[in-house]
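A single protein chain has been omitted from the complex, and every remaining protein chain is retained in its original position.
In order of appearance the chains are A, B and C, and numbering begins at 1 in each one.
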Amino acid sequence: MSDDYNDNKIIQAQSSEVMGGSAGVNPDMDYVRPSELPEQDLYHGHTFLTKWVFCQDAKVIGVQYFLTAVFTGVVGLILSWLMRLQLGFPGLAGFMTAEHYYQFVTMHGMIMVVYFLTALFLGGFGNYLIPLMVGARDMVFPYVNMLSFWMFFVAVAVLMASFFVPGGPTGSGWTLYPPQAILEGTPGSGAGILLMLISLSLFVIGFTMGGLNYLITILQARTRGMTLMRMPLTIWGIFTATVLAMLAFPALLVSSIMMTLDKVLGTSFFMPTILKAGEVLEYGGGSPILFQHLFWFFGHPEVYIVALPAFGIVSDLISVHARKNIFGYRMMVWAIVGIGALSFFVWAHHMYVSGMNPWFGFFFASTTLIIAVPTAMKVYNWILTLWRGNIRINTVMLWCLGFIVTFVNGGITGIFLGNVTVDVPLSDTYFVVAHFHMVMGIAPLMVIMGAVYHWFPLVSGRLLSEKLGKWHFWLTFLGAYSIYFPMHYLGFIGVPRRYFEMYDSPYMTSAVGMNEFISLAAFIVGAAQFILIFNVIKTLKNGKKAGKNPWQANSLEWHTSTVPPEHGNFGDRLPVVHRWAYDYSVPGAKEDYIPQTTPPSEVAHTEVEKT
Amino acid sequence: MSDPKIDGFELKPGFKGMASDTGSDQTMFKGVHWGKAMMWIFLLSDTFVFSCFLISYMKGRASTPVDWPIPSEVFALHVGGVPVPLLLIAIMTFVLITSSGTMALAVKYGYEKNKKMCGWLVLATAIGGLTFVGMQVFEWSKLIHEGVRPWGNPFGAAQFGSFFFMITGFHGFHVSIGVIFLFIYAYKIFAGHYDGEGKRGWFTTMRSDYVEIEILGLYWHFVDLVWVFIFAFFYLW
Amino acid sequence: MIVGLVFLAVIVGSVLFHIFTPWYWTDIASNWGAMDDTITLTFWVGGGVFVAVCLFMCYCIFKFSYKEGRKAEYKPEDKKLEKILTWATTLGVAALLAPGLIIWNQYVNVPKNAIHIDVMAWQWGWQYRLPGKDGKLGTTKVVNINDENPFGINLDDPYGKDDILVQSDVINLQNNKPVKILLRSVDVLHNWYVPQFRSKMDAVPGTVTFYWFEPNKVGEYEVLCAEYCGVGHYAMRGGVIVQDDQDYSNWESEQETFQEYIAKQNLLNEEKKLAKK
Partner (left out) sequence: MDETKKTEQQESTHKIGIYLWIWGLLFVLSFFSYMVDWYNFQGMLRWSLILFFMFLKAGLIMAFFMHLFWERYALVNVLLWPMTAIVCFVALMVAEGQYTLFSRIFYFFVG
């Protein structure tokens, strides 16, 4: 709506090359169809408030999202420190009661999954990269986009407020399973859980506003020549994740509403007859398992919402820094779409031992393992991209390699869990905790870090220090791996998750040493993150100037008129795209990369295969 | 609504057309306005919201061993002492369908740039919606008067009241939002925001365009659509 | 080069850790050895893939690190290779899935001769009920629960009278005799889990869930609550004592039935009344 759109009057957009002849019969090999859409005319803020606070430029919104998400991430990190302090050295932190511990676990889990990773990938990277990578001036509804961020901001504020209400934040586990979540006996079952539910609802509403923007921008506002099959995989990942979010968040919203009503009005959606402290409560007839279905109908797609953008981004990073086209692009796209579609049919693999209809086990085990096939294709294609590449072993590539190792490790343990029978002994033990930290806590985090090192020059114009970056990487990767790899074996012993302390069981005592080791590693890894923050500050002050396109990348975001790009992204002419984003090391070409904007006539002598 | 003629690109029909639209550059939904595409995707998301509500309702109703109240008795209206089942609901349904019809016509006249007809029809729709909400308020107060509460009711399973108030409440909320926007747009039409180039919005560069009426219409028809399902599952089942 | 070596060390280290780890599953004490076998199988297949993928990656680091002037290969697609990989993976996955489903089928189909045991959970404790002579458990309701009827048995259910009540968080089981664990909870979700038996299932308020196993090693085991249930979750332990037939029937005969319990309670009440007078 943000443009002069007239039904039948198609305005010929300015183009960077001369159009010859009438439509469709142009013999020129550089022919690109004329613009279907008129230029988007943007709202330019003039005051401080409209330029930096209520800004409608997707790039600024992206940075706002990013910083807010990183803030929540740091909170989550500190909470994980406190948890590890208790688990490794019980009694050392005198103030730590079981109540506190459970509140920390819950807030840690929820913050990390929803407010940190989801917001960072979709709100942060999504906003910054989508318009740039598809060649748009901005998101299609900048105003709604701005509201989206502020809604997210309010959601975070409400979430953080719950730390300060009487009773503290909710301690019901991030899965919020009723009846426990809203009954006494769980910390924060008063104001804490209500604020959590409200915050989640706000998050969903805010995300919906942003998500509509991402989807419509990708579907309806690409630049000339940018077909879907020429989009960088980053965009495919974010796009599919957004689709998942639009269809999965409703289940979260609905379950939040229903639980709020159970809590506030005393309805019994999820509440059966309950006896507490010798008294029968005013509930009856509800079904706790219904909540679990709703939650995981959201929850499983959610884990792919944080995984798919990571898949996309890592593909781009690997391709750029291996100086080689991504292997099997088409397969990669179909795999992303396939994983996305399948992820709506596997939710109950989190519920194998929940007491649901036991026959569901067969269905969900099968669908769950089927997902491994497209995922496997992605893994193969990443390593096949490295094969015969010309791999720059820089910080960005290191993060990518770290991602592959941790993701495959975590994915394989997912296969353990997905196979019903194997899940029975391992469910609700530390094996699960190890699985999801490997595959979600560490793997996508590696991608985020890689992406930060990769795109920082675009955002700020300066290159982050490689030396500090390498320290950051090795401490994080080796540290995190040594946290979570041994943790699987805690699960084998049978240590259940969400245990405040566990040393009074005879066969668990043997794990004391491991727990101490894990905690120490966790402290180091957490502390290592401050290297990055130091690096960022130092670089902003006196880092090396990056110049244009420091990585010799092909995709559009590096080919803007100025670096960092300004509002409107591409100066007065939108770029025209002639090829996919992966023409690296094309035989016969002068350089080892051909930007997407290079017309075929300029590289006629090369052997470009796919355009 | 109409397809722009796209230079150098012949729009193919059917599934072939779908393939070529998907494979083409710039836009996937050829000739579909951004706002309209957005509304469709939003409605898709909203469909999932209502589906989750209705699925929960189905699961809740299926798994309670307590008898479910018989809707045609609970929702009966006494006319001259004789209980007429679902009378009010029937009237509400007809009101909502009527407003859907006026909305459809408003969209048509909007595209024909027939300011007067469009404006009046939008206003009529808004009034239809308002009537619907009013009757819903009446229905709620009647039920509350009879002792139906979200946490229990005298007729049977407690979940009956819970789901009833939640789902119709959420639907009524959608209707109310719609009514507010219908009034705003009726004002905009009469105030001439759509004349000529279209007036720019506040704090944005959007220009008003009659396509907004279609977008609003999509929303309104969706509300009607949801009612069709609620009517079937809640009142007739 | 060094980078490749470090990654290699990580892979080799993982494998060595797995081989030499002092932390591994507890000795199994039930019929679910097949679960362990599936885990082992998954370890072989999954671990093999993990090692293969990572070694290939290390090889690429060694072989194809950046050299000025070298050009990477240009090969967008290789249909044949992709096809082979897809099918190979599908095969691997199917090989893992098949035994999984077969064992799950055993898991959800309880043998006819299994003894039913009612496991009742609350925040934060356990108690148990055995079917008594008639071999059937009486039906229950949460609202019936009170001091006189700690299990909430429906009083007009004839099957309930002879049920054996074990008001303790420790239960005795007969060795080599399959048991069907019927779980219920009076407040929130819990999970009755004995690591040595491998099996587990949530106790869900408002419904009854079940699973079965056959203990096959005499001994004492700890029961852990494996579903988060509030602040007391970590402390919600119980016990299982697996005994051979003789010990078990001795124990069983010492236990109180519901009828006896009611009688005892009535007596107590009478006494109380008398004392008051």
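Everything that follows uses one rule, which is that a residue touches a chain if its C-beta (ideal position, glycine included) is under 8 Å from a C-beta of that chain, and two chains touch if they have at least 3 such contacts.
Keep in mind that this is a model prediction, so the values were computed, not measured.
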{"item": "Shown chains that the omitted chain touches within the full complex", "value": "A, B, C"}
{"item": "Options B:Asp67, B:Glu112, B:Glu146 or B:Glu197, residue touching the unrepresented chain", "value": "B:Glu112"}
{"item": "Contact residue for the chain not shown (choose from B:Ser63, B:Thr131 or B:Ser176)", "value": "B:Ser63"}
{"item": "Residue ranges of chain A at the interface with the undisplayed chain", "value": "247, 287, 289-290, 293, 297, 344-345, 348, 356-357, 359-360, 363"}
{"item": "Contact footprint on chain B, counting only the chain that is left out", "value": "1-3, 11-15, 17-18, 21-22, 28-32, 37, 40, 44, 47-48, 51, 55, 58-65, 72, 85-86, 90, 93-94, 97, 100-101, 103-105, 108, 111-112, 214, 217-218, 221-222, 224-225, 228-229, 231-232, 235-237"}
{"item": "Those residues of chain C which, in the complete complex, touch the missing chain", "value": "139-141, 154, 156-157, 182, 184, 206-209"}
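Here is the rule we use: only the chains that are shown with their structure count from here on.
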{"item": "Whole-Å gap separating chain A and chain C, where each centre is the average of the chain's CA atoms", "value": "33"}
{"item": "Separation of chain B from chain C, taking each centre as the mean of its C-alpha atoms, in whole Å", "value": "48"}
{"item": "Complex interface listing, chain C residues touching chain A", "value": "3, 6-7, 10-11, 14, 17, 21-26, 32, 34-35, 38-39, 42, 46-47, 49-50, 53-54, 56-57, 60-61, 64-67, 70-78, 81-82, 85-86, 89-90, 93, 96-97, 99-101, 103-105, 107-108, 122-123, 141-143, 145-146, 183, 186-189, 191, 193, 195, 198-207, 209, 222, 224-234, 237"}
{"item": "Residues of chain A that touch chain C when the two form their complex", "value": "98-99, 102, 171-173, 175, 177, 179-180, 183, 185-187, 272-276, 278, 280, 285-289, 322-325, 327-331, 353-355, 358-359, 361-362, 365-366, 369-370, 372-373, 376-377, 379-380, 383-384, 386-393, 398, 401, 404-405, 408-409, 412-413, 415-416, 419-422, 424-429, 474, 478, 481, 485-486, 489-490, 492-494, 496-502, 505-507, 510-511, 514, 582, 584-587, 592, 607, 609-610"}
{"item": "Contacting residues of chain B [partner chain A, same complex]", "value": "1-2, 4-10, 22-30, 32-35, 37-38, 41-42, 44-46, 48-49, 51-53, 56, 59-60, 63-66, 150-151, 157-159, 161-163, 166, 170, 197-198, 201, 203-207, 209, 211-212"}
